[in-house]
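With one protein chain withheld, the remaining protein chains of the complex are depicted in position.
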Amino acid sequence: MTVVLAADRLSYSYPGSPPVFSELSMEVSQGTALAVLGPNGGGKTTLLRLLCGGLRPAAGRIMLHGRPLGYGRTALSEFRTQVQFVHQDPDDQLFAATVSQDVSFGPLNLGLPPTTVAARVTAALEDMEIVPLTEQPTHLLSFGQRKRVAIAGALALRPLVLILDEPTAGLDPAGAEALLATLRRLSAGGTTIIASTHDVDFAHRWADEAAIISRGRLRTGAADSLLTDSALLRDASLRPAWGPAVGRVLRAVGGLPADAPDPRTPEEVLRLEPGTRP
Amino acid sequence: MTVVLAADRLSYSYPGSPPVFSELSMEVSQGTALAVLGPNGGGKTTLLRLLCGGLRPAAGRIMLHGRPLGYGRTALSEFRTQVQFVHQDPDDQLFAATVSQDVSFGPLNLGLPPTTVAARVTAALEDMEIVPLTEQPTHLLSFGQRKRVAIAGALALRPLVLILDEPTAGLDPAGAEALLATLRRLSAGGTTIIASTHDVDFAHRWADEAAIISRGRLRTGAADSLLTDSALLRDASLRPAWGPAVGRVLRAVGGLPADAPDPRTPEEVLRLEPGTRP
Amino acid sequence: MLAIDVAAYRSPWRRRHPAAKAVLAGGLLLSALLLPPWPGAPITAVITLVVALGWARVPPRAFLRSARAPLAFIVTGSVTFLISVDTSGLAWAPGGAVRAGEVIGRCVAAVFCQLLFAMTTPLADVLPRIARRPGLSGLAEVAGLVYRMLSVVLETVNAIRRAQADRLGTRSWRTQWRSVIGLAAQVFVLSFDRARRLEAGLSDRGYTGSLAVSVESLPLTGRFLALAPLPGLVSAGLTLALTSACTVA
Partner (left out) sequence: MHIAEGFLPPLHAAAWTVAAAPFVAHGVVRLNRQIKENPEAKLLLGASGAFCFVLSALKIPSVTGSCSHPTGTGLGAILFRPPVMTVLGTITLLFQALLLAHGGITTLGANAFSMAIVGPWAGYGAYTLVRRLGGGLLGAVFAGAFVADLVTYCVTSAQLALAFPDPAGGFTGALTKFGAIFAVTQIPLAVSEGLLTVLVVRLLRSTSAAELIRLRVLKEGQVAS
């Protein structure tokens, strides 16, 4: 698979603070769903901001399709037409008065003609299932709704790579479920997605690959194997995912056939109770 | 058990909006740990703010020890020496420049002598395990640290009832674990605690009782039974807790003795694998 | 966050009473302003630099970086001394270079004194102490709230600005205007929303009008206070001695 985005021996430290990490490298292939996990203050947000060009590394490079990112104005703005970042707090991102105005900001900046802008806005709102909110003022929306508007604002630029910082934080389980479906739909359309989260079960259900960042070190690998490694997870203030743990024990005690997949939600577990219709 | 705090046929609507709920009643007994759950926009925050006297109901009453709460200045300030509320966003609450200054605000308002104030501040910081932050500026702290400071500010008043809005949101699993331990310690000391959360597993592990608020209706009951009722939970955009679901299925297939408690964490599940030392 | 603010909180002098530090920096400031600029200004500047970087251990890079903005003003302002203008037109000013040199010297020394205080004394330690004085409590408490909300609003504004850049808001002159208008309006909405939310949060904590907090009691006696006026006196003494030596010679 082609590598879309790569970090090459990145180092970063905030002014007056010890380095968050140094010499960190990683590669993300086209179409991957990559979950980034780690403890509070582990460096997830910092890594994502470096990947989207929002922070400039002290050393090392970010590469898009093998070409190193430059930090001049034109290079950056070209890069940003392809890589988009969604902040953890939607209030860090929304500034226009209404939903449609805010979502139109990016496409307008591309200099697209008004009809194309309108079409992009509608498509992004449809993707996020918030068409009914089109003309609502952003500051009267609930947290979950604002979060969707922020994602729509990034989608309207049709990025190749979408980077999200803790997209599920503050959402109720149904909202997280809806987001999961949206991310899957985007992945199916070929978008590469990188998202940080504290929710190991969400990561395990959604991601193909995982990256765990803790105390300046990064571990990457298939989500299946990384997110079931208890020792590694504990070391990063995380806990193992429920699904694989339950699947393993159930198989061992004969509650699940050896070749059946792990249950992914508590509802699926309950359906495994003998005497329950599948 | 004595009822500490009660809501009697409460109704509330924000100006220009349909009612969030009406005729809602509930009772909280001394020393209870009560979890409030519900979908985004369900009314959790609204209910908690009514219970702490921060919003005034359109109809109905709040009662502390059977005495209805008045909304005059003296009545409210007397009430707040006993009932304290911690907001979801610590920046809604922290106003002073340093941690110790901020925590001293409540005790100083009580008119306590300086030495008592200092002792209260120290005790609250110890309770929240943030003594090393005493002279730090609040704005250079991480989110989780600010959250702890906000809780310490409430604890310094030694309230009878502590109400917290989504105390685990934004904390990593280790941080949530530490908070759980703190809440248990406070409960053991006799404090009544009410907390809202989206994390059904956290609620199930921590709470004795649960209240589910959704589309204007409230269901209360023992946490054990409410948080395992799939239909009720689904109706409120929630999902069942993993622990009880796993316990039930494991018991049914013989993976867990009939009288053993439900596993509470994925780690505990893994320890049930045959051949694993307990 | 703001570099001077961060340095002030991390300063090894954090535990010194703000008044003692004010005496120290104020003494140096007085000698910078009142002594004859030559040799007073360079002497005071050097002594202040030694006190700041050597004794108070202010990080040198942050110190010099913070001095850049005022120095730009000082240099631009002093350029005007080099020329003279009257009804007959422009001309080189006689003695203009000397005058510019004097003002620049005095200014550099004074800015160093200002930074010495600012980078060792957080506002957090100053404002609540002022708030205890009757008559000033309202002003100091409002200033304290400005300080607190400033950090929250500034952080959000920086985030929005970065997010606007992420969404191509700095591409051209047009997009920059659109970004800055949206941002300025949002700062207004945001600040007032913050006030509303803090109002709710504080009333839940029992706010009835006073924002009094207890401040750490720091000793205003002892060795540090006794030493505080010394650098200013040394610089004054040295300058006067040198001046009189020159006059005598």
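Letters A, B and C name the chains as they come in the text, with residue numbers starting at 1 for each one.
In this section, contacts are C-beta pairs under 8 Å (C-beta built on N, C-alpha and C of every residue); 3 or more make two chains touch, one makes a residue touch a chain.
All values derive from a computational prediction rather than experimental measurement.
Asks: Shown chains touched by the missing chain?
Replies: A, C
Asks: Kindly state which of the options C:R16, C:R106 or C:R205 is in contact with the chain not pictured.
Replies: C:R106
Asks: Pick from C:S66, C:S214 or C:T239: which residue touches the chain that isn't shown?
Replies: C:S66
Asks: Which one, C:V187, C:A212 or C:L230, makes contact with the chain that was left out?
Replies: From the options C:V187, C:A212 or C:L230, the contact with the absent chain belongs to C:V187.
Asks: Looking beyond the chains shown, say which of C:L34, C:V50 or C:L227 touches the absent one.
Replies: Touches the omitted chain: C:L34.
Asks: Please output the residues of subunit C touching the missing chain, sorted low to high.
Replies: 2, 4-5, 29, 32-34, 66-67, 69-71, 73-74, 76-77, 79-81, 83-87, 91, 93-96, 99, 103, 106-111, 113-115, 117-118, 123, 135, 138-139, 141-150, 153-154, 157, 173, 176-177, 180-185, 187-189, 191-192, 194-195, 198-199, 202, 207-209, 211
Asks: Could I get the residues of subunit A that touch the absent chain, sorted low to high?
Replies: Residues in contact with the chain left out: 97, 137, 139.
The definition used in the following text is that only the chains that are shown with their structure count from here on.
Asks: Show which chains lie in contact with subunit B and also with subunit C.
Replies: Of all the chains present, those in contact with both subunit B and subunit C are A.
Asks: Could you tell me which two chains share the largest number of C-beta contact pairs?
Replies: Highest contact count among chain pairs: A-B.
Asks: Which chain has its C-alpha centroid at the greatest distance from the C-alpha centroid of subunit A?
Replies: Centre of mass proxy via C-alpha means gives C as farthest from subunit A.
Asks: Please report how many Å separate the Cα centroid of subunit B from that of subunit C, as a whole number.
Replies: 43
Asks: Counting only Cα atoms for the centres, state how far subunit A is from subunit C in Å.
Replies: 41
Asks: If you average the CA atoms of subunit A and of subunit B, how far apart do the two points sit, in angstrom?
Replies: For subunit A versus subunit B, the centre distance works out to 29 Å.
Asks: Which residues belonging to subunit C are in contact with no fewer than two other chains?
Replies: Residues 6.
Asks: Can you list the subunit B residues touching subunit C in their complex?
Replies: 49, 52-54, 73, 77, 80-81, 84-85, 87, 89, 91-98, 100-102, 104-106, 108-109, 114, 117-118, 121, 135-140, 153-154, 157
Asks: If we count contacts the way the header does, which residues on subunit C are in touch with subunit A in the complex?
Replies: Going by the criterion above, the answer is residues 3, 6-7, 10, 59, 62, 156, 159-160, 162-171, 175, 178, 182-183, 185-186, 189-190, 193.
Asks: In their shared complex, at which residues does subunit C touch subunit B?
Replies: For this pair, the touching residues of subunit C are 1, 5-6, 9, 14, 122-124, 127-128, 144-145, 147-148, 151-152, 155, 194, 197-198, 200-208, 210-216.
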